[in-house]
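A single protein chain has been omitted from the complex, and every remaining protein chain is retained in its original position.
When the chains are written out, they are named A, B and C in that same order, and each has its own residue count from 1.
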């Protein structure tokens, strides 16, 4: 067998030990004389960064990278923020070099060599710094955490915004779809990974290990995630799938601990009922599109009887949007009858009263159709973020499900509304193009028919 | 267990089949109407490239990337070269956008935002093209092969040189040390990997599977390689190691099929006697430095008795250099006595004649010491490329071995000379710095003493 | 890679499907005409057994074996018991053949061939039946379950006792130590195995997944189990280990969720604080002895600083034994002072009252020493079953721990007493021999000194 030799684990002991011994006195001084005397002073993070950049492939590269990352995690919140800001201010492009390169371009505007040289020289130095930090064992994970911290301070901080752009640029390259590995997650998966599924599930919280087992072990349940070779135990994104005999219209039935599983071979439909990103530090690097499509292919190969691939999705922006329309008396997106009916929504527990619920059904579904098909946000986009994701992937809005999620959260964010998006591999490309180029929304006739006459 | 779902394998069938079906008519037309009518015309590679760049994360991205890579491999040599040149000419930065960005910088020279925006805009479009091609299954390997082909056409082709620079830039990021996995290669390794060891061994050719087994299976032999998650069965670089009781002075004894192995626990010395890069397409991305150092750490942990880490290395530039000195009557790097003695080198078989060999020993070793310690090439560098690698890593030139390699190749390239470089973890950083900053060469007293008086 | 092809999973679908098709009409009839008509009658288990025995290596062997095992699990409790009894009565040795073989022996009493032939012929036919049932996928597990059921009916049922002997005989062969695999169980172990650790822990119940993690994940905790290739996800036995700086005297500290772990390298002592068998159907096949010794070797290799290997063990028979002594006024194993002191034991909560506890310490420890060193059961054996296990393994009774386990169960079974047994590899063989041959009990001086004068 070909055995993988474990790389030295990140962390203090190795760092203070063996790796330290390869450093010269200069290197040791930078790292704060740790290990030699007790009254260590915190190392200067920027000085370490400069040291790392000043050397080429040398022996101490890994040690200094590891030292900087460890020192960053050891530092106080303030010192960490200062370092992040310094990344923006002090580790940008070298101004003098940029000036010279600019002059070369100005002398000969058509000179492609000069332009490309300018591009290279204008690369912020922090990009090379990040690449070198990535040499340290555990470096990738540490950089993802570093960006996660940066994102918390982003608002109104243009220097950080520049740093964030470089993180995003490098992460898009490092976390390229080509480097991700799709894995089936089930009840035989190591507990160390499963506890992360519990922790990261963002759509329908997992209550405990029994709830988790109920989503993984039955024959009609699947879970898949993307993993990256450098973040071994960390799913980057995962999707939970139910195999059913028809398109479900509510989530409680799917999550019921007492339901009777069906044989996977009998299922005609695969339902993506939860998809969760796990790493805030990877914001903007999109995996979901690829994940859903690869899982569709996996399931088609494993279970040829499955012909229908849909989501059962929340509508997180609906209730807030509806409240805005009700408040705005000029809004034409809801009509007077609807306004009248929606007063019932303000009565707690309306959904348990059959008569009240029934009288809300039509106006609410009409408003939902308007929300998806007519409403736009300030940037002219479809309002609902989940809709933007699935429609942008080329899916079709298939069905509106009245009272699909009557949990407290479901009622609060969408008055119980859930929807199904349909992934039809033969149409997703055309849907995508129409959406991207003409903002045309793929929706079933059923959904379109729900539009009120005033908005049809 | 967590099962890895196999990604769709690259190649024709899948491409012509399922993936094709996701494309719109426009996409199908680009890919040459394959699969629909028989008289297919070759797809236009550049047009495919533009199509790939024009879309954002859409359904057909993977299909078009796979289509372009397949079409490239299918195309004739000429068409491939034309595409590579087009990458340089047509897929550079967008001139109009660059112009606008330049004007913004000129308006306010100190504006860091403007400079960074210029950097982004001046990125050659082929970088993004390569990142998108990397989405295809097998994309990384295909891009490495593409660059391998490009390197063959590089001379005198400045457009290709620019393309090569972008390949090198991206590969350095993708093949970052942090993404490599060290693996132990032994007789239990899959044959599909072992045959590549046979094929790629560049220093001491492996004759056949018995020779290979002799380097892997005995208790006193080791082999390690770096692997990348995207090139699963391909070692990127590997090193062969012998565990011995003393520093060896010739290679024949190490490779002898009939030698008696020793118990690994009895060894005091680890000898790196062969290190081979395998992927020409990754030229310039250096792994060797990291590989040797990580193997040193592995062996120290596994076999604490091993204290000495050396190479047994060829001296590929020595014979040619010596010939130049002999030809150049003005050269002061060899003296008159040496010149006289070296006439014997022109006699075939001199090394088998004990008397002749003995009379050559001292002058040849003196010339060798001069070669390493005094000679410099046109760029002022140490002449020998292997020496530059190990000295650059911080190793010390430990010993000159007269008649260390009496194979035809060994006699031809270095008159049989081999050397040992010593890796002393406690010194490599200092050695490296001295070499990098002052071109100071770390060498043992023994080597220094071999210098002729005239060059000492 | 060498890929393991999954064997067909046990269970209905495959059985009714493909395997059924290989059967002839006769075979199908035996299996109850399943799959052909709806009014299936339950197959006759004994007839199936005879059918399985009557054939040699034939195509339908596996199908019939699988059919019989499935039919057994489908059958009602009564039918199952009837079959087990039939195994004793109808599947014994063949009487006619035995008679003939006996006569041959009687003709020539010294004829070794005749005796060995008699041995072969007198083998109960059910042994061969079990071997053939073991051909079915999942057969081993099904037979273990079958014996588990049998054990519940054993009392006063001599036919079953004979069947049980054959199970025990075959299982000892199939679950030979040579076929077991030691595995490290940790927080990266599949959840499907971990839930069995929770379920089977027999000594200190695991409350939930957090409690489990607390026993597996910290650096100073270990868990090992023996697995058999045929019962993939089932640990047969497992031991939980704590790495400590000294021999612990109570279990609460070990299990404390809030304790601070130590670095494994700092530990001097490995404490086996729980060892649990999991398969009642494997009763009498002993693994514990081998498990402890192999774990000792593993830990010595991994952590050379660990020199002391002890248990922290319950004393499940102590309280009952002490009650008998107190009831038996003639018993000389406790003296009058002790009797008087022990009245306090009848006061609930005595252990929380420092004064009461202190006044009980000496008499209780004296009684404990007597319990281990002097008391014997009806068969002349050491009374305590846990003591018999460890002393039989060659361990030494090292220390008595007053109030080592103040849980309700600990107080009930042993008035809180716990003990340490020491595994000293250099002494276990001698200890074992002395115990096996002379019932000599290895105990530390400390324990011996605790004996009351009257029993010393």
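In this section, a residue touches a chain if its C-beta (ideal position, glycine included) is under 8 Å from a C-beta of that chain, and two chains touch if they have at least 3 such contacts.
Here the structure is a predicted model, which is why all the values come from computation and not from measurement.
Interface note for the absent chain: among C:76, C:156 or C:178, the touching residue is C:178.
Only one residue from C:158, C:304, C:348 or C:380 touches the chain missing from this view: C:158. Where chain B meets the chain that is not shown, the touching residues are 1, 187-192, 194-195, 208-209, 213, 233. Contacts to the hidden chain, counted on chain C, fall at residues 1-5, 7-8, 18, 21-24, 26-27, 55-60, 62, 92-93, 95, 98-99, 102, 105-106, 109-110, 112-113, 115-116, 118-120, 122-124, 131, 134-137, 139-140, 158, 162, 165, 170, 172-174, 176-179, 181-186, 188-190, 193, 224, 229-230, 286, 289-290, 293-294, 297-298, 392-394, 425-426, 428-430, 432-433, 436.
Keep in mind that, in the parts below, only the chains that are shown with their structure count from here on.
Using mean Cα coordinates as chain centres, the one most removed from chain B is C.
Here chain A and chain C face each other with the same set of residues for the most part; over half of the interface numbers are shared between them.
Between chain A and chain B the centroid-to-centroid distance comes to 37 Å (mean Cα coordinates, whole Å). With each centre defined as the average position of its C-alpha atoms, the distance from chain B to chain C rounds to 57 Å. Centre to centre, using the average C-alpha position, chain A and chain C are separated by 49 Å. Multi-chain contact residues of chain C, defined as those touching 2 or more other chains: 1, 190.
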